[in-house]
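One structure coming up, written as structure tokens, with questions to follow.
A single protein chain has been omitted from the complex, and every remaining protein chain is retained in its original position.
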Amino acid sequence: MTSRSPTTADAAGGAKPAVELIEITKAFPGVLANDRISLTVRRGEVHCLLGENGAGKSTLMNILSGMIRPDAGEIRLDGRAVEINSPKHAIELGIGMVYQHASLVPQLTVLENLMLGEAEGIRLNAGAARDRLQDLEGSIGLDVDPGATTGTLALGQQQQLEIIKALWRGSKVLILDEPTSMLTPQGVAELEQIIVRLKSQGLGVIFITHKLHEAVSMGDRVSILSQGRLVGVIEPAELRSTTHEVLQERIIALMFPSQARQAAEVAELTDEVEWHLPKRTLGGEPALEVESVSVKPGPGEIGVRDVSLDVWKGEIMGIAGVDGNGQRELAEAIAGQRPIAAGDIRLFGHSLVRLKVAQREKLGLRYVTDDRLQEGTVGSLSVAMNIVLKQIGKPPYWHRGRIRYSAILGKARELIARFEIRTPGPETRVGALSGGNVQKVVLARELSFDPKVVVYSKPTYGLDVRTTRSVRQTIREQAQQGVTSVVISTDLDELLDLCDRIAVLSRGRIVGVVENGPTAQQHVGELMVGGKAA
Amino acid sequence: MTAFLAASIFSEPALTALVAGAILAGAPLMFASLGELVSQRAGVLNIGLEGMMLIGAYAGFVAAYHGGNQWFGFGAGALAGAGVSLIMVFFCVRLGLDQIVVGIAITLTCEGAAALIFDAEFAESRPTLGATDRLAVPGLSEIPVVGGKGQSNGSIFTQPLVVYLGLGLAVLVAWMLRRTHMGLNVRAAGDAPAALDAAGVSVFATRSWAVLFAGAMAGIGGAFLSIVSAGLFQDTLVGGRGFIAIVLAMLARGRPLWAVLGSMLFGISLSIADWAQVANLHFGLPSSTFTDVVFMLPFVLVLVVLFVFGRRAYLPAALALPYERGSR
Partner (left out) sequence: MTETTAAAELREPPHPGEAARRPLRLGRVGDFLLRSILPLVLAVVTGAIVLAAIGVDPIDYYKDIYSGGIELSAWQDSVMRMAPLLLMAVGLIVVFRAGIWNLGMDGQFLLAGAVVAGLGPWIEPHVPNALNLVLMFLVAGAVGAAWTIPPALLKARYGLNEIITTLMMTFIGIDLAQILVKGPFQDPTTATPQTRSFDFTALLPSIPGTRIHGGILVALASAVVVWFLMSRTSFGLRLQVLGASARSARHMGLDVPRLIVVSFLVSGMFVGFAAAAEILGIWGYQRADWNPAFGLWVVPLVFLARLNALVVIPYVFLLSVVSIGGDYAAQNAGLTPRFTLLLVGLTLLFMALTEWVAGRAELGGSYLPRTSFRRRRRSEGSS
């Protein structure tokens, strides 16, 4: 990506530690989230915290930002030992957290969000706040309209607002939690600039990520977490002097001592983003045709306008775009959960517009939603029930309205084995399973019973490497068998890894479709920006 | 014949009765809905409002009766209402229990307690309070119909001081929500409590104050019913007004002045019975049936209004969702 800028630390010849975490330990029922982790964050330096989903990064940062207390260990700020009791206390101590999902109030204006929590007197002093905002913006090179309603800002701008808010509070250490997950490639470049300027002002930056190439390119120092333990640190000197390939190997070996080879294949852990064109010949008929579809936006949504897309049988079509550009509306419109204001959707030539969700299911359409817990499964029901939940009332699981448990359990056991769902048993409540296994339950349900076209929304979001691999493998296998897939994802790496073509959704419109290939990433990035997304 | 009818409907006594009655009925709604509005803005749906009004009515009546002064009554009502709302604060804000269940429980318990109290204390004696002192706005209170000077029920410009205070309070609340830190916190607590927490402000404290305020307001509203409107206490005194206040708060879309307006409009529908009586109007129905029809009116009106405007009712995003740190 960009060349690494020299740290202020180097310039000063030896950096002062801003934050020291010493032997931090935190256990939850059934899992040791942080196991004696020690790390040091210096002023003027970007310290990347790299680890797969589930490695313990969030827990560590929650401790640092005051959300939870550690079981053991010490925290030192500027050499002084402190106990961080609450988010408020952390803010007072100069620790600023920029969350993965914006911690801003969408209904308030930019200025109001900044003034939130700054209790000086009773009345709001908008004038002074405005001035202060201008100063801050000047020093980092940002520009946000103070009167804008926060919810209407693009996600990239909201993130910038959060950074401003952290600075507003006088933060000396900034924690960025997976900041690029909601940005376009252009937005990522902008973020890099901002981080450089922050460094030059002497801030310490903690950059949390699960993507190896990001850690290696953004960080001055990389700490690697795996299974709750710190398994390695790459010092600045080594980062600068070693080649990417060697670095990649070393890091993967540290993260996955036993499965290095398989892990290396996963897109997030490759050094550079690579594209993979699956070697298949595609059937000649269009499986899914979306024609000039428009969907009315709900509150806080953009909706979809005049979207057209043709997906061939057996193809894996990706839909790229930053969150909030109409992905959910489009997915739900195809699935039948939302009405279409205009246009047509055809499945193998058969128009779906008049059909309800259950009827589209019957024709072979499936939807793997990204909201696994609230929508994709019912947590209070068992794994077995969730698997047959879209077959309610149908034989052999129901006979004339009456339930037949033996048939359901049998099918459940079969699918648990096939999809390697880790659960104490088919009767366990889905709410007790881990995220990865919940996703497997969803997949088990959607991909059984003869699917023809499957729409995936963020299929591997938040999952650990192993499950991520197996999910993507499943998608490829399905494609081999002639199942058509539409993968909606905010993760470009994933799309480049899986798809034949990638469409770009921006502000509710399809601004282009790109064939996967060596220039795909660049084209997609351009399209995303061209549609005026941040 | 029509002329006669028209004359009697729009005669001065009839119209005055209408306006006076509207305020008499609307004032309790105004207080209660104002409090509920703030509570809802902060994210707490307070279904126990009916119960709080009832207890406030009792406390207010007793204090005014024994203390000889309406202000003792209103003060006691506020305290009592806030006291009951402490249950809501503890169970719902602090512990995060389901707000609807607790609200229903509070209403039931208060109704039972009120019945108990009424039976024990007043069923035999049935004490009443005399007419409440009213403040006649100089000059304006001489205007026919809306002036109300010297009339037993007053009119717009002749009301107990507390009514004018209530109006002032509505303006104050509107200002507070827009222009103070407290107001900002309340709005954030209702829309995005996680953001408020991350900003270092206590969501619990903010919501607790909002609920206490709602309880106090409901108490004052109830006290108004027993002290001014009826002059006595009865366990059926509130009769669904608490629920109407909840709806008014929802429909006010977060704006206090709309709550006041809505309360007065509903006050009209609640007072039509009096107006019709004075105007000798009953459309040929036996008077008791006519009364029943009239009593139905406000609730039908609520349904109609809900249907027409309800879809656009502004409701805070985190309404009725208990907040737990970390469950972002």
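Of note:
Labels for the chains are A and B, by order of writing; each one numbers its residues from 1.
Just so we're on the same page, a residue touches a chain if its C-beta (ideal position, glycine included) is under 8 Å from a C-beta of that chain, and two chains touch if they have at least 3 such contacts.
All of these numbers come straight from a predicted model, not from anything done at the bench.
Only one of A:193, A:308 or A:434 touches the chain withheld from this view, namely A:434. When the full complex is taken into account, the listed residue touching the unshown chain is A:337, out of A:25, A:308, A:337 or A:474.
In the complete assembly, the contact with the undisplayed chain comes from A:208, out of A:37, A:208, A:304 or A:529. One chain is missing from the display, and on chain B it is touched by residues 45, 47, 87, 91, 95-102, 104-113, 115-116, 118-120, 123, 235, 240, 243, 246-247, 250, 286, 288-289, 292-293, 295-296, 299-300, 302-303, 306-307, 310-311, 315, 317, 319-321, 324-328.
Residues of chain A in touch with the missing chain: 26, 28-33, 51, 53-59, 61-62, 67-68, 100-101, 177-178, 208, 210, 335, 337, 356-358, 361, 367, 369-381, 385, 389-390, 392-393, 398, 401-403, 422-424, 429, 431-435, 437, 461-462.
We take it that only the chains that are shown with their structure count from here on.
If you average the Cα atoms of chain A and of chain B, the two centres end up 47 Å apart.
Against chain A, the residues of chain B that register as touching in their complex are 179-182, 184-185, 187-188, 191-192, 194-201, 317, 325-326, 328. Those residues of chain A that touch chain B in the complex are listed here as 62, 67-68, 86-88, 91-92, 97, 99, 101-108, 112-113, 115-119, 121-124.
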